[in-house]
Every structure is written in C-alpha cells, then in structure tokens.
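Below you will find the structure I want to go over with you.
Part of the complex only, each chain left as placed.
Going by the order they are written in, the chains are A and B; count residues from 1 in each one.
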Amino acid sequence: MTAGNGTVQWLHDRYADMRRIRRFEDITYTLFRRGTLDGTAHMAAGQEAVAVGARAALGADDYVFSTYRCHHHVIAAGAPMDRCFAELLQRRTGLCGGKGGSMHLTSVEHGVMGSYAIVGSQLPIACGAAWSAHIRGTGGVAVAFFGDGATNIGAFHEALNLAAVWRLPAVFVCENNLYAEFTAIATSINVEHPAYDRAPAYGMPAAIVDGNDVEAVHEAVATAVGRARDGDGPTLLEAKTYRRYGHSRIDPADYRPDEEEETWFARDPLTVTRRRLDELGVEASRVDETDERVGREVDEALETAMQAPEPEVGDAFADVYAEGGAGWRS
Amino acid sequence: MAELSYRYAVAEGLAREMRRDPAVVVLGEDVAAAGGVWKTTQGLLDEFGPERVWDTPISEQAIVGAAIGAAMTGLRPIAEIMYADFLGVCWDQIANQAAKLRYMTAGQLTVPLVIRTIHGGGVAKGAQHSQSPENWALAVPGLRVACPSTPADVVGLLAGAVRADDPVVVFEHKGLLGSKGEVPDDEHVLELGRAAVRRRGTDLTIVALSATVRLALEAAAELEGQDVSAEVIDLRTLVPLDAGCVLESFKRTSRLLIVEENPRQGGWGAQIAALVAEEAFWYLDAPITRVAGESVPLPAARGLENAVLPSADQVTETALKLART
C-alpha cells in the first residue's frame, strides 16, 4: 500500500513520471554545456517529486501556475515532451511556438496556465484563477508553485492575504530548495521556514512536507486541494527539496557546501522512490525497465524536436493582440 | 438620449456591460459597499450583488493579478486602480504580465481585462495623485489604452474595452468627472482605435486627448473669431492609435498642433509628431507644435498647478502663431 491511489502501480507510475523529468533535465543541461541550447534554462532536476506528487492530486478543472523553473510542472502535467524540447530549442512546434522559451513553458490544454519569470508574479494571478473558479462554480483549484526566495517579494504577501480573505480555492506550494540563485535563503529571512512560518500572518493553514518524497507531497497537496474544493479556502505548503544542478544554465553551484550536497543527493527523489518500490516488493529489474522505456521516450522526443522547423518570421508579429496581430495603430 | 455626468456615465457604462454579460465582474478598493471613492461604481453592488462586485484589501498587485488570472479563465474582470499614480505599485502585473501573456504563450492565454483608473491634475492633490501615466503604457506592446473625454465616450469606450479580448487600461479624468453630456440610451459601443473629429476645420489640425479636448475646442471657438479654422481630433485611444485619422486631417490642413496634459518629455504627443514627421512630411507647412504640461511633477498649490498645466489660452495663442507661420 502507498499513499496516492493506494497501489504499487501508482507509485511506479509516479516514479516513471519523475524519471521522465530527470532525463529531460539531464539532457537539457547537456545541450547547454554543448552550446546547442541558446538563451537560458533553469533545471528542476532534484525537485521532480514536488511536481509529480502535486499533479497527481489535480483534476481536469484545476490550474497550475509555475515559474521560470517550470519544466517539471509541464511535463508532469502531460505536455508532449517533444514540444517542451522544441520550445527550449526555439522551434516552431514548441509549446509556445518558440516565443516563450525555457522560462515560459505553458500548456493551457494541460492546465498549465503559464510560467512566469518575474519572481512572485504568478501568485496574484493564481488567486485570480481560483477566484474565477469559485465565481463560475467549476470546483476547480488553482495551484501556484514558487521558490523559497519568492517568499520575500511583495506579490507573495498580497496574494496570500487576498486568497485568505477571499477564502479562495488555491494551494500555494513553495519549493524550498534552500537557495535563491546563489544566496542561501537562510540569509534572506529571519525565520526558519520561508513559507510555513509566514502562513500565520494570513491565518492560512500550512504544512511542511518532504519535497523529495512523492507520496508525501501527493498526500499533502491532495488534502489541501480537498479543503479548497470544499470551500474551506487556501493552504500554504512548503516542500523541502534541493536542486541537482545550479540555479540555471551551467552554474556549478559552488556556493553550496559539499556536505550539504551529499546529504541531499543521498535523498534524491528517485533514490527515495526506488527504495520505497523495493520495500513494496517491486523488482529492481522492473524499475530498470521503466528507466529504459522512459529514457527512450525522452530521447525520441528530443529527436522529434531537433527535426522540427524554426519559427517563421511572421510568427513574431502574431498574437500580440487577440485579433491575431501586432496592430498598435489603426 | 439622456444627459449624464461623466462620473455617472462610468457607473452606467459598467452596469450596462454587467447586465449584458454575466462574466463581467468588478474589483477594487472600496468599489463595492462605498460605490468607489469617485462614486464611479455607485449602485453596482446593489444591482449585481457581492459575487460580481468585490472590495479588496489595499493590494494593487493582487488586484491586477487576480483580474489577470480571472480573465484568462473565463471571466471579464474590470479592476479599479484608484489613482493612475498607483499603477506604479502594480506596473509589473500590467506591463510584464497582462501585456505579454498572450504573446509569450503564442495565443494560448488571452487576457480580456479592463483596468480602470483615473489620471490628470487640476485637483490640487500634488505629485502622487495627479499624474498621466498613459505614457508608460504607450511604450508597452500588448496593452490597449483608452482615455474618454465625454460621458458618451465613457460608456462607449468602456463597452469597447470590456468586449475587447485584450488588456485595456482605461484612464478616466478627474477634471472631467463633473462634466455632462448626452449618452445614447441604447447599446453604445465604440471600437477601440477610432478617433473622433470633434470639429471640422481647414487651417490646422489640433490633436487632443481626454481633458485637453476641451481646451482644444475652446481654443478652436476662439480661433474662429480670428478667422482661423481649426480641426479638432479627439484621439480617444492611444493604442490602437488612429494614425489614419490624424494623417488624413493633417494632409488637408498641413499644420499640426498637439495638446497633451502630461509633461512634455516622453509624452504621447511626441509619438504623434514623429508619426507625421515621418509619414506625411511632404505635407508639412510649418513646425509640428506641442502644447504640453511642463516637465515637472505636479505641484499641489493650484496657482502652481495651473502654471504648469496647459490652458486654452495657451492653445489659442500657439495655434494662432502656427496658423500664421
């Protein structure tokens, strides 16, 4: 028995989801090193359990809001990986036609209502989606992901307060990976937990969850989503996690103590889940097969993306306005 | 046709759109129970109830953000920012989020959002309550910008803004709230991007916006007595800019005077001047002239405020000089 829907298969599926993201991110990093990728990229390797565990608690009417560190969220939501790669690779088939890039992966079809690259900006917007779900009576819940560093920006405060006062069906999930860029969050706050310790300021229920344990994340998010759906308002969750790579691109994360890295890497979400599957009697060879299968999927997705055409110049002038074009004068 | 005040036209325009479309909701500080500090949302709570008219905490980022999130998920929110100066505290949400989401997502997200706010001086409230920040918005592709100058336009442009699928910032003007005008009883919708020729003329074209339309019309009346025939264009919206209307008029008059309330530096009038100097150069018979606010923050004292805001006399004098150049 596991959390989630209670089957071993469920956990194995989540493992596959996480592996898929990991593979995607490892490749992204490699492409960057090789100079194949332009622009920037913020890998979420190490944080897969947050995205996957949370997603498993969501339904078709729910909304996800992400940040520039968004790959795990769109992949967990089921967005086609070739289109994710294609977006990073500035191809026309990219989720955003190459116009968004790595920091703005969006798949409305899969409930991902944008990835926002100004720290904290998505939090008020997620409130709006939750507010709208309430008004329209859809039963939908808005889930906003953000980093530990985002808890110090004004938009965080305004959004959490509004959500609490309006009792919005929203779940705020802080992915506390201990660093905001090159700065340890501990030096930017005067409390222990950047998100959890702020919740009382909004009279908002909160919990700390092991962000490297996909079952724990799933359970916490499911509880919060249930509360939101029941009309009992928002919840703030703080998932403790860690990134495998640096902040972005090829940042080697020299600012992190070796010991800290070792401790956290030993608790990698894939390792944790593998161990758990083992405890549940799943043979290692079956998990290896999953690794291989998923690996092939991702590699094929990359292949497809690499073949895809570049955007056409006309695309640059499309979709500024809803009429389709860029007409600022009439 | 009924005569309404500009102030009441706002409430009426909002109510009409809310009656028409249940997806239209209103939010802002003191917009519900109090009917707005400008009384421009008066009556909405009573008619539409608390699920359609929402008071918010003092949290402008949350106000605009919530409106964006609601707009992308099926509602048509109208957010009030009490003074246009306060756009400064939520500028990220407007300029970086609302304006760009559709483009960044290649059309996956649309943000049919209206932000209503009030701009302009003439109320002796000083530098943080009197600005005309439509010029910030002018520089941000993805936003639409409307500035109604009459009660009828308030109703028409609000309807146009609510029905547009883009984020529109509507600037109402403090100085116009008490002014009156006829408003059509039936549905009255103005498409964004259509200027209005408020007065026909042959000797020069005066381009104005919002409160300066009145200055231009007063000046034009005065000029008539001096045998100068001025055409007065009310731009109505800065984006889309009705370049066609301006160019057409200018090509007939060959003289252009722009009247803007904001400081001259970086004002929208420069954009009009640049447009004409580039695209209708061969028609120019005289310098393109701007009457603009002085390049200072607005002072509180009325005497000083008057000294730095454009006046009808200034428009008349400048126009006379221009017509005789």
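One rule holds for everything that comes next: a residue touches a chain if its C-beta (ideal position, glycine included) is under 8 Å from a C-beta of that chain, and two chains touch if they have at least 3 such contacts.
Model, not experiment: these values are computed from the prediction.
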- [ ] Give the stoichiometry of the complete complex as a formula in the chain labels shown, bearing in mind that each kind of chain is drawn only once.
- [x] A x2, B x2
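The definition used in the following text is that only the chains that are shown with their structure count from here on.
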Task: chain A-facing residues of chain B, complex - done: 25, 51, 54, 56-57, 59-75, 77, 92-93, 96-97, 101-110, 112, 141-142, 144, 164-166, 193-194, 239-244
- [ ] Under the touch definition given earlier, write down the residues of chain A that touch chain B in their complex.
- [x] 63, 65, 95-97, 99-100, 104, 106-109, 113-114, 116, 118, 121, 123-133, 135-136, 142, 154-155, 158-159, 161-162, 165-166, 315, 318-324, 326-330
